[in-house]
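Only a single protein chain was left out; the remaining protein chains are all shown in position.
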Amino acid sequence: MSSIRIAVENIGKSFGARRVLRGISLEAVSGEVVAVTGANGSGKSTFLKIVAGLIRPSSGTITLTVDDREIAEPDARRRVVSYAGPDLAFYPELTAQENLSFFAEVRTLPITLAGIKNSLVAVGLGGRGDDPVGVYSSGMRQRLRLAFATMLDTPLLLLDEPSLALDKEGVRLVAQTIERQRAKGGVTLLATNDPEEAELGDRAITANGARSQTFSTLIAVGGPALVSGGIGKG
Amino acid sequence: MWGVREIHAVFLKELRTEWRTKVALSSTALFAIGGVTLAALALRGNPPLALDDPSRASVAAGLLWILLFFTGATGLGRAFALEEERGTALALRLTARASAVWIGKFLANALLILGLAIIATPMLITALDAGRNVNALLLTCVVASGCIGIAATMTFAGALVAQASAKSGLLATLSLPALAPLFVAAIHGTRAALGVGTRLGIAPAFQTGMGDLQVLASYAVISVTAALMLFDYLWND
Amino acid sequence: MGEMFPLLAVALLIWAGIFGFIFVVDRKVKALEERVNRELALTRKGEEAIR
Partner (left out) sequence: MATIAKIVLGILTGVFTALAFLYLKPAEGFPRPELARIVALHLPNAMAAIVAAFVAAIFGWKYLARGRNPLDDAKSKIAAVLAAIFCGLTTVTGMVFAQYQWGAPWNWDPKQTCIFLLLLIYAAYFVLRAGIEDPEKKGATAAAYIVFAGVMTPLLGYVIPKYLPSLHPTNTKFDAAYHTVIWGMSACLIGIFAWLQNIGIRYEQVKGMAQQLEEEMA
């Protein structure tokens, strides 16, 4: 896996006059896992979507560098970032396998049907790959989201509440996914409310919603605290 | 530049999801058939109207494009509206390029409206008895190129409407003024194909309709190009 | 030519009304601008004082 570096500088977002995010900064390099914590409505999800390129930030910059090459083009970014979040949905008329095949095709991934079946097996959906996603339970959908994100196999992995609706085994799966991403030398950003899950990160940053930058602090959970943003440094 | 593999994937996905539910297919087909029925009821009622050939042809040309416009407005907006409603737009935006998404959906929409036109056009023309002097080749060319223009503009307008909360009727409202030049030429061309202002035979009808075909072709080219360029900005927001 | 003058007077009166209206709106916006600017300056000053 290629080496990656992500630098987020002072990202802010307002929807009109309503400010949902202010002054988030962060830097991470290959092998790191950063937990993004914060109360409900603090802007964690918005932050992840901004990094994924799904929402345009109102202020601040994000610099993605892969193998010393800066990624600027939206099409190039699609090949570098994958995302799994609660509002990621799939086509209910298509089977899980058809869904993944379709997304692999539009991304022109060099992946075979066997590879897609394997990634379904890996998230515990091996026997249900031919069922239409419309009949899936919420836990199965969550597993499919994980399969989607890992199938894309990108240096930057964004997980928003990955354990949502998952059983014990599913939670272990999330930890495995993150460990594998770390071993490959990728970066993982993990937005979570669960303090136990936040422990999976080497360190954590807190999204503090609309409040001023002065108050958005940074808490180190452990591990190599590299450069961090905001005022308080880990 | 625009990968064929990606366009093909989007196109096939559109067809496959539509084929499993057949919602757009059945609703638009019923819409078109219902329209033809009403037109026939109005014009073939008792006492019978004594319309001459050119009048019947003109009425048929007008009704055909009214029918295709509203059939399109019923069915073609789904392509993007569904992605937004079900939240699949997110996964699509994470993986697919703007050009592939737009072209794939445009092709699927064009196929849908062309299919409907193939059913509705002969039905309407026989129902109104407007085909006595028909030039089938010109009619096919006019209807096909007109449908491509409608599909392009409505696929683009559908992407805009998908962002709005109240969607009903909005697609027709947005696309009608943009489609006006197309309809002017398409109705004129259809009238020519049905023998208005021409005498029988291939050459005269094509002489009258050539200008219309040129307008329809340039409309298709301009609308596809403009939609592709603008959609790129919207998709990579 | 002479019968045009009453019509012209009406037309000029309408124009005067339109221009007067735009002028008043312009002034109102200007007043609003000044008020908001003043309040903005006050808040900034307040923030600095707290620090």
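Chains: A, B and C, in written order; residue numbering restarts at 1 for each.
Here is the rule we go by: contacts are C-beta pairs under 8 Å (C-beta built on N, C-alpha and C of every residue); 3 or more make two chains touch, one makes a residue touch a chain.
Please read these numbers as outputs of a predicted model, since none were measured by experiment.
Partners of the chain left out, restricted to shown chains and counted across the full complex, are A, B, C. Of the listed residues A:16, A:110 or A:127, the one in contact with the hidden chain in the full complex is A:16. Of the listed residues B:139, B:170, B:196 or B:213, the one in contact with the hidden chain in the full complex is B:170. If you put the missing chain back, the residues of subunit C touching it would be 1, 4-5, 7-8, 11-12, 15-16, 19, 22-23, 25-26, 29-30, 32-33, 36-37, 39-40, 43. Annotation for subunit B: contacts to the undisplayed chain at residues 153, 156-157, 160-161, 163-167, 170, 173-174, 176-178, 180-181, 184-185, 188, 211, 215, 218-219, 222-223, 226-227, 230-231, 233-234, 237. The chain not displayed touches subunit A at residues 15-19, 56, 210.
One rule holds for everything that comes next: only the chains that are shown with their structure count from here on.
Arrangement of the chains shown, judged by which pairs touch: an irregular graph that fits none of the line, ring, star or complete shapes. The distance from the centre of subunit A to the centre of subunit C, each centre being the mean of the chain's C-alpha atoms, comes to 51 Å.
Rounded to a whole number, the gap between the C-alpha centres of subunit A and subunit B is 41 angstrom. Averaged C-alpha coordinates put the centre of subunit B at 49 Å from the centre of subunit C. Among the residues of subunit A, none is found touching two or more other chains.
Contact with two or more other chains is made by no residue of subunit B.
Here subunit A touches subunit B in the complex through residues 52-56, 74-75, 78, 81-83, 85, 87-94, 98, 102-103, 105-108, 132, 148, 152, going by the rule given at the top. The touching residues of subunit B, when paired with subunit A in their complex, are 3, 5-6, 8-10, 13, 16-17, 20-21, 86-88, 90-97, 100-101, 236-237.
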